[in-house]
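Showing just some of the chains, left in place.
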Amino acid sequence: MSVSIGELAVEFGCELRGDPGVVVERVATLADADERSVAFVANPRYRRELAATRAGAVVLDAAAAGACPAAALVCRNPHATYARIAAVLHPLPAAPAGIDPSAVVSPEAQVDPTAHVGALSVIGAGAAVGARAFIGPHCLIEEGVVVGEDVRLVGRVTLCRAVQVGARTVIQPGAVIGGDGFGFAQDQGRWIKVPQIGTVRVGCDVEIGANTTVDRGAIGDTVIEEGVKLDNLIQIGHNVRVGAHSALAACVGVSGSTCIGRRCMIAGQVGIAGHLTIGDDVVITARTGISHSITAPGVYSGHIPHEQAATWRRLVARFKRLESFATRLKALERRAGGAADREEDDD
Amino acid sequence: MSVSIGELAVEFGCELRGDPGVVVERVATLADADERSVAFVANPRYRRELAATRAGAVVLDAAAAGACPAAALVCRNPHATYARIAAVLHPLPAAPAGIDPSAVVSPEAQVDPTAHVGALSVIGAGAAVGARAFIGPHCLIEEGVVVGEDVRLVGRVTLCRAVQVGARTVIQPGAVIGGDGFGFAQDQGRWIKVPQIGTVRVGCDVEIGANTTVDRGAIGDTVIEEGVKLDNLIQIGHNVRVGAHSALAACVGVSGSTCIGRRCMIAGQVGIAGHLTIGDDVVITARTGISHSITAPGVYSGHIPHEQAATWRRLVARFKRLESFATRLKALERRAGGAADREEDDD
């Protein structure tokens, strides 16, 4: 796809500094760009690379525009504008409307005639696929599933019985939406399976990453609200609710019945215990474990960075003797007089 | 499915307080229940919701029964009885016996005529599928696999070569049982693959979650004993043994050759190193790392809960100076006289 930067400026509301007739056909990094490429700068760190770029045009903000050696597309949010331009220059491959002859589609399913159903996909009875939806190859869409308009299931996506997926949502390969939650009752040393009779409701404009799992509700539904972004290999337990526009990075685990607020940002390998409430606008840094609810917006952490192994071993040994440290400190304070009284809540 | 609570009381051995002719047709939470629903109380916390429920009947224990505004199904273990009633009211969709015409089944496989094989499943030579087994769509059952009676492979389950699955076991989508273990020998800076010639033996009444992986043995087999429950996204390394009726929550990793006892409960994101022995009745709390064997039953932990980021940063800074703390504490004790001698094993 090739387009003039004049057209881009008009379409995306940029101020253009340079020749509107310059034609670009791809996006690239500042370092790799050539005269047919558009690059972007969202971070002052890249000013040096900006000076040296051979890009045909650069998307940047007014503060950076003065240093731009090429045509400048000046805007308030260069990263978002870049994302929109990249989508124009690099459209997804077109997929023909219709059902691949190798797909197995129940006669009781409703597939919009403008939707695409790829090779060897399975669609069960009572399922509905909306207009312009893209169902890639090897998808499994069970009975009663509802897939909204313009949804994109990249391929090999599993939507279990009665799962609902909102418009424009994108799901990457290997994701399993609506597997049974982990519900068992103990009875005389054995586990009795508790039927998981809820489902999963995924909102509009959600993205779900590769091999991520979202369990169906035990009673009532698991809910992923609109605009949520889930990275790869995430586990969402039964009856969890993830609030609108929250983003969870890879390998996060959220236990059952926890409610996460809106616009939260949860970094990689975080774990959140069950039955908690995390408020809106909470940021959790990588590898933190959350074992009680968080009501106030803010940044929360719980990870200790690495050391060389020998140093770390000594630190762990000291940590394991913190009880003894506390006792010894208190003994010294007693001897020194008075101090221990001030700190008696410390035991 | 609708049923009278009189019948339920007889079938599940409950004492009935109320009209046996009340008919229920679904389960629900205390809050959501209507007169056609049966709810349950297993936790005194829910007494207030019990008082307000509009359920047709409630499953509870004798202690709670007095406060029940509806018909009461009184039993010793309300959670387990609820699970059994839910299974009656919400049966799984029936699946016809026989092989879907789109499935690819080796003529050298043995599929019991009462089993169901779903769309686009593949069954290799020498595989055997037992009576009433449900093989959902998109399953991959390789050569020589044995699937027991009444097994339920929900869909898109992979059972690699020669894997054995016991009766009544349930496996969720995306699970991979019998992939090669991570076995490599180092040779002059390169890795030589060690053939993984064992398999996986999964016992009866096991449940395995979505996208969980259980590696085949290097020599000898990986074993998941009867009644084990594995949640989603768990990794079980080669030659691990998980003892009967143990339950592992999501995102747990168990390294190769480790042996876990019976009736253990292992919470989410726990990691267990290789070649360890974990005894029976061990409970490990969430996010704990286990790097040496555990012989005694009990509860084990290793996770530090989160703080606000600024507080946490200060704690980490202090932690990283524990060596210095120890030195300073000792110096003070030396000055104070005597104390350091008592603690000299502390260095």
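Read from first to last, the chains carry the letters A and B; within each, the first residue is number 1.
By our rule, a contact is a pair of C-beta atoms (placed from the backbone, for glycine too) under 8 Å apart; a residue touches a chain by one contact, two chains touch by 3 or more.
Bear in mind the structure is a predicted one, so any value in this text is a computation, not a measurement.
S.K.: Please state the number of copies in the whole complex; 2 are the ones shown in place.
M.R.: 3
What we mean here is this: only the chains that are shown with their structure count from here on.
S.K.: In angstrom, rounded to a whole number, how far apart do the mean CA points of chain A and chain B lie?
M.R.: Each chain reduced to its C-alpha mean, chain A and chain B end up 25 Å apart.
S.K.: What residues of chain B sit close enough to touch chain A in their complex?
M.R.: 26-29, 32, 77, 79-80, 82-84, 86-87, 90, 93, 100, 102, 118-120, 137-138, 154-156, 170, 172-174, 205, 207, 209-211, 227, 229, 231-233, 245, 247, 249-251, 263, 268-269, 286-287, 303-310, 312-313, 316, 319-320, 322-323, 325-326, 329, 332-333, 336, 339, 343, 346
S.K.: Which of the residues in chain A come into contact with chain B in the complex?
M.R.: 104, 120, 122, 138, 140, 142-143, 156, 158, 160-161, 174, 176, 179-180, 182-187, 189-195, 197, 211, 213, 215, 219-220, 233, 235, 237, 251, 253, 255, 269, 271, 273, 284-285, 288-292, 298-302, 304-305, 307, 314-315, 318-319, 321, 324-325, 328-329, 331-332, 335-336
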